[in-house]
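One protein chain omitted, others in place.
As written, the chains take the letters A and B, and residue 1 is the first residue of each chain.
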Amino acid sequence: MEIRASDDVVLVRQAVRKKSIALGLGLVDQTKVVTASSELARNTLDYGGGGTVHIEVVENGTRSGLRLTFEDQGPGITDLALALTDGYTTGNGMGLGLSGAKRLSHEFEIWSKPGEGTRVSILRWK
Amino acid sequence: MATSTSKLPEVFEKREQEITDQWVEQQQATGRKLTAAERDEANRQSREFIRSLKSALKQNSSGGISGPEWAGVRDFLVDLSSRRAKDGYSPRETASFVFSLKQPIFSALQKEFGANPKALADETWQVTLLVDELGLLTTEAFQKTREEVIMRQQKELLELSTPVVRLWENILALPLIGTLDSARTQVVMQNLLEAIVQTRSDYAIIDITGVPVVDTLVAQHLLKTVAAARLMGADCLISGIRPQIAQTIIHLGVDLSEVTTKATLADAFDVALRRSGHKVVRQDAAPSGAAAR
Partner (left out) sequence: MERIPILKMGEFLLVTIQVDMHDRLALTLQDDLTGQIVKHRSHGVLIDISALEIVDSFIGRMLASIAGMAHLLDAETVVVGMQPAVAITLVELGLPMRGIRTALDVEKGMTALRGALLEGQDGDTSSIR
């Protein structure tokens, strides 16, 4: 899915909601993954200059989960460690978005290269 | 599975009845004692399975059991296996449904290829591979079902052990017994918040008398629960703080300054009543009666 305007953030939420219902996630789990997707979609838009999100169901033997991968070709993040610390005390919007999404997910991965872009992947198991 | 075409389909075609009969006998010999009803059921299942097996072999006797032609056979075994797992059959009893098939087939092969040792050896080998694969499938399905049952039971246990009690019109009590890990915290929060919505309570007393250990993680979980209840408009009090717990909390540097804490549930209840504008008044006893407290 493309994330080019703030209306797209809403569309991403709706798509993730739909997929998580189909997967059979409980209401609280749905809310967590949709909220995480909202955070990352906003980041992609506000800090990445727009990008894409890929939503997929993953299976691992007995359990299944939802993986969301957000990608942009924006300026990238220079100090990843800093960006991942809880940024709310400094009022940094992106900080809270990334660390918040991490807290709401079971697995979290991030790749970023200044000047090339950023890719964030989160996974929530059922 | 060997790539050469097997004669197995023909053997089955010719000797289906005989194989089925022997197999049923074999199951009863190796399995557990069955009631008459269970025996009839086993007969029916066996015949159905042989039919299904025969049909699959006819379509593809050399490509293993993972192809689409074998879907019927696989589904049958997975279904049978899960049902047996739930019904309390042992893994051996369930697997022997499949493994006891070897004997009858071998004897049928004997009769067919007795004069041709090489053919007999090839076919026997193919049958062995086939039955082994089917047996493994059955065992895996059995295992999976058992795991699902265990997980379901764990979940139920978790939900049962976190009751929310209504102490008064708008005061809830949440007596926590046992450890507070993150899975339990989720259930606790859900139960508490739902109760707050349903009872429209303004106060929730979380009693931790029954929580043996309060470390940083447990303290965090408690604070999360308090914060969540606050968002629903309910004020939380924590009671049941034992002396050792009080020491631990200070040593850990946990900030409970925004939460009212009391040593006993009774004290917390008292505070909640007063805060919600209630007053408990003791009515004077009649002179002739003894008014014990």
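Note that in this section a residue touches a chain if its C-beta (ideal position, glycine included) is under 8 Å from a C-beta of that chain, and two chains touch if they have at least 3 such contacts.
Small disclaimer: the values here were computed from a predicted structure and weren't measured.
Visitor: Which one, B:38, B:202 or B:267, makes contact with the chain that was left out?
Guide: B:202
Visitor: I need the residue numbers on chain A that touch the omitted chain, in ascending order.
Guide: 6-7, 9-10, 13-14, 17, 27-28, 30-32, 34-35, 38-39, 42, 86, 88, 93, 96-97, 99-100, 103-104
Visitor: For review purposes, identify every residue of chain B that touches the missing chain, sorted by number.
Guide: Per the touch rule, chain B residues meeting the hidden chain are 186, 189-190, 193-194, 196-197, 200, 202, 224, 227-228, 230-235, 258, 275-276.
Going forward, only the chains that are shown with their structure count from here on.
Visitor: Can you work out the whole-Å distance between the CA centroids of chain A and chain B?
Guide: Averaging C-alpha atoms per chain gives centres 31 Å apart.
Visitor: Can you check the complex and tell me which residues of chain B touch chain A?
Guide: Chain B residues touching chain A: 144, 147, 186, 190.
Visitor: How about chain A: which of its residues touch chain B in the complex?
Guide: Touch list, chain A to chain B: 28, 62.
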